[in-house]
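Just passing along the structure, written as structure tokens.
With one protein chain held back, the other chains of the complex are shown just where they sit.
Chain naming follows the written order as A, B and C, and within any one chain the residues start at number 1.
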Amino acid sequence: MKKTVDLALAREFGLTSEEYDRVLKIMGRTPSLTELGVFSVMWSEHCSYKSSRKWLRTLPTTAPWVIHGPGENAGVVDIGEGYAAIFKMESHNHPSFIEPYQGAATGVGGILRDVFTMGARPVANLNALRFGSPDTPRTRQIIDGVVRGIGGYGNCVGVPTVGGEINFHPAYDGNPLVNAMTVGIARKDRIFLSAAAGVGNPVVYVGSRTGRDGIHGATMSSAEFDENALAKRPTVQVGDPFIEKLLIEACLELMATDAIVAIQDMGAAGLTSSSVEMAGKGGVGIELDLDAVPQREPGMTAYEMMLSESQERMLIVLRPDRTEIARKIFEKWELDFAVIGHLTDTGHIVVKHKGQVEADIPLDPLAEEAPIYDRPAATPQAPAPLEAVHAPLSLDAMLLKLVGSPDLASRAWVWNQYDSTVGGQTVRRPGAADAAIVKIEDTTLGLALTTDCTPRYCQADPKSGGAQAVAEAWRNITATGARPLAVTDNLNFGNPEKPEIMGQFVAAIEGMGEACRALDFPVVSGNVSLYNETRQPDGSTMAILPTPAIGALGVFEDVSKAVGLGMASESALVLIGETKGELGQSIWLREILGREEGPPPQVDLVAEKRNGDFVRNEILNGTVTACHDIADGGILVAAAEMVMASGIGCELESPDSGIRPEAFWFGEDQARYLVCVKDADGFCQKAEKAGVPARLIGRSGGNELILPNGVTISAARLTVAHEAFFPALMAS
Amino acid sequence: MKSAIVVFPGTNRERDMAIALKRVTGKAPTMLWHRDTDLPDVDLVVLPGGFSYGDYLRCGAMAAHSPIMAAIRAFAQKGGHILGVCNGFQILTETGMLPGALLRNANLRFLSQDCHLRVERNDTPFTHKWAKDAVFRTPLAHGDGNYTADSQTLEKLEGEGLVAFRYANAKGDVQADDAETNPNGSINSIAGILSENTRICGMMPHPEDLVDPLMGGEDGLPLFEGLVEAFVR
Amino acid sequence: MKVRVTVMLKEGVLDPQGKAISHALQTLGFPGVTEVHVGKVIELDVEGSDQAAVQKQAEDMARDLLANLVIEDFKVEVL
Partner (left out) sequence: MKVRVTVMLKEGVLDPQGKAISHALQTLGFPGVTEVHVGKVIELDVEGSDQAAVQKQAEDMARDLLANLVIEDFKVEVL
């Protein structure tokens, strides 16, 4: 590597010439290589949020139940009985393209650390995945590696993987998305933060040794991909879930004492970002002695150690009189433990190595003068209305095709590789309810967890798509009977330096914000992943679909009241919500007619809240015994999913709605649910009083789905069509 | 019944097992650390599931050499009862306390799903709450559950009736070459085996994860109820 | 000294990994591959300069830990 520090090197490190000027001004001299490395990672998009910060600030982040919103390692909400849920979602998109297994595995490891670093025992993992066209061999390789990686890590650490989502679209061919979410539980009064305090206090390094893994990972994830992406090999990080498991147990054991002043995982930009952020937040200085850092390889330089992204490491500020207690705990768990520095009153980060000062940077300007950009944003064009479309096939043929299509087919092949029961608290496993449900041990409390986003809606109309993603997450939680509490997000977009991409980003946040406010559903943590573009051989770039993935959490006071989506026996099937038959951007339009056109379904947040609040009440009072939200594929797909989940059939009635049958059955109008109740009349009257549209559309029984045209499809036949896709794809 | 659960670095189903044992005994089992060298006065020692030492090298290989295993061997020699589930089963085969070995699943993937087990004999403390040939549902979650043994060992296991559980369909039919009912490819569909004196039982699936209707059923409960009845104290 | 311990499944023990690789190689256009066996190789740096003693020590390690003699055979090479 070139060692002279100058503008050319700064640019190689991802800094612009204005940013480099700013560095020179702050330092008052030419920075050392290590110093330049620190600036470049701290000011990378990944660490500084320089393109997104202005817009993230517009999201609602507070509610009476929010204990810590964005800004900490993860969001914290009060779930009652003295407990807090701590959760966050994070992307590992670029690493997962380069090395799918390790990329996905270390993604899971990273998000776990964000959660247990705050004092929580992780109780659930979810993952939101977007892959390219299923027809390409590379996509299958990526799926295989990503699924194995998520399982390989999550299964080993013993945290159940309980949910997630998967979409396919050619726009992800060169840039898959791997967004991992972890949820943990802590006592509300035992939450650990990262702000360092106490001049002289020891700074302790625990976990795995430092190697040359992933140097400049943070800058890499802030750049678009070119043909050489696969050659960027030195940056591949390998995860060690076994060490992570020990780290979880050791940290939780230490957290039960009063030894910790502050704690922070070493994530992107490793030792640099953890030490800078801890000291910066606490308003103190920090001095590190790199000779004391546990090292895996000989001859590492200060630059390499400061920028290494070796996994499974944490930085802790301890009370000085508790150092030995802490050391004993980490020795018991056979993990490296080293005092590598102390806090100072200088307001600087000083890094020493072999008797030399390798870096000496004032912390305030490093944080405060970090660039923030108000990038030009082009307002997205409204999609043209969808012209009249007609069904080319019979209802039953279309249904069978849809339930077996890539975006709707069963994900059992995937979740059967994830341990979803470890911990013994999984009330609803994947596929059993609209959100996964996990009990809180020793209480009656439960959590409902989901991830949602419909990228094709966001592509057509980013604002309404952003709102829809939040609304769907809220609806999925509501459909189990849980009370939606808060959101974490993972905003995956293309290159923000392009006004049209920035425009998507701004509009999606605007939509999300509106929905979060209307639904009282604050954003408490999140992650932004930009530059998700692939340079094509001809020099042009292809951006992913705008994908603001929403992870959400709801709570049950009494988790035994939760309902699943499997059709209940001998019940009336009632449709909640208004149906206009919106086919724009629907799965039906894409899979049956091969068109991606029109506006996405309208999002009416008032109706969403009213309908959802009604449904939740009726679940909790025992009237509703099964519930499924209506999303991709519309009413008919939702009904078929209910039949497949329980094996109990249903006879559907012919709608006298004045809407064409394909639009009625496959339209993706929002704010709707299918529910099973005993007394349809009484229930519909109650709904009417609450201003909630409700109508009887079928009766359960037998083991066949009977369509209004009289055609019957057995649950078994539906299931065969539903389950064929993944195994066939992955065997090819 | 007094019971203890051994925790190795990387064990992760000790809490599930503790919940199941507490459910039937009303008291929390003793947790033992792999470096302990003495066992407390107990009727049953459980080696739970997980990834001891990350499942590196071979599942259970490193845990088999833990200090506590000497005490567990001695406990077995004195006729103590031992249950090894999943990684615990793998550890028991690695120590030679149970015969055979567990290979990678036949489809080379981690499997996490429900399966059905047929109870092959009901005259042991582990199985006596079931009728012979009873079928029960239980989750499994492992990457290396493909039981194998050389022909001599297999003959002995089968001949002496030391197979405790076999993978089956919901009706109890066993079909070893069918990936639906024998998901990991185990020889003769073997899911759990017994030591000669029937006091050590190793099995791959997780009955401890199905002991509560809220979690989907109580199908695994008879194993634990049976143990409690066998050791009334 | 550098020692290499190679651990292979015993003959007769099912090797699903080998089978899967052989199958994959066929479909990748390598029809001439008939048998595939997959094993582990463990490379160790062992202190000492007496080749025979190191060989013996490595064999002990293999028997104790590195191989499971119920299903695997091993071979030790001092390099």
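Just so we're on the same page, a residue touches a chain if its C-beta (ideal position, glycine included) is under 8 Å from a C-beta of that chain, and two chains touch if they have at least 3 such contacts.
Computed from a predicted model, the values in this text were never measured in an experiment.
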| item | value |
| --- | --- |
| Chains on display which the left-out chain touches in the complete complex | A, B, C |
| Contacting the left-out chain in the complete assembly, out of A:Ile98, A:Ala292 or A:Val350 | A:Ile98 |
| Which of A:Ile191, A:Val238, A:Leu252 or A:Leu593 contacts the chain that the document leaves out | A:Val238 |
| Subunit C residues touching the omitted chain (full complex) | 6, 8, 18, 21, 24-25, 28, 30, 32-48, 57, 60-61, 64-66 |
| Subunit A, residues in touch with the chain not shown (by the definition above) | 98-99, 102, 208, 211-213, 230, 233-234, 236-240, 242-243, 296-297, 310-311, 334 |
| Sites on subunit B contacted by the missing partner chain, in the whole complex | 53-54, 56-57, 62, 65 |
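Rule of thumb we're sticking to: only the chains that are shown with their structure count from here on.
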| item | value |
| --- | --- |
| Chain contact topology (line, ring, star, complete or other) | line |
| Distance between the centres, which are taken as Cα means, of subunit B and subunit A, whole angstrom | 36 |
| Between subunit B and subunit C, centroid-to-centroid distance (C-alpha), Å | 29 |
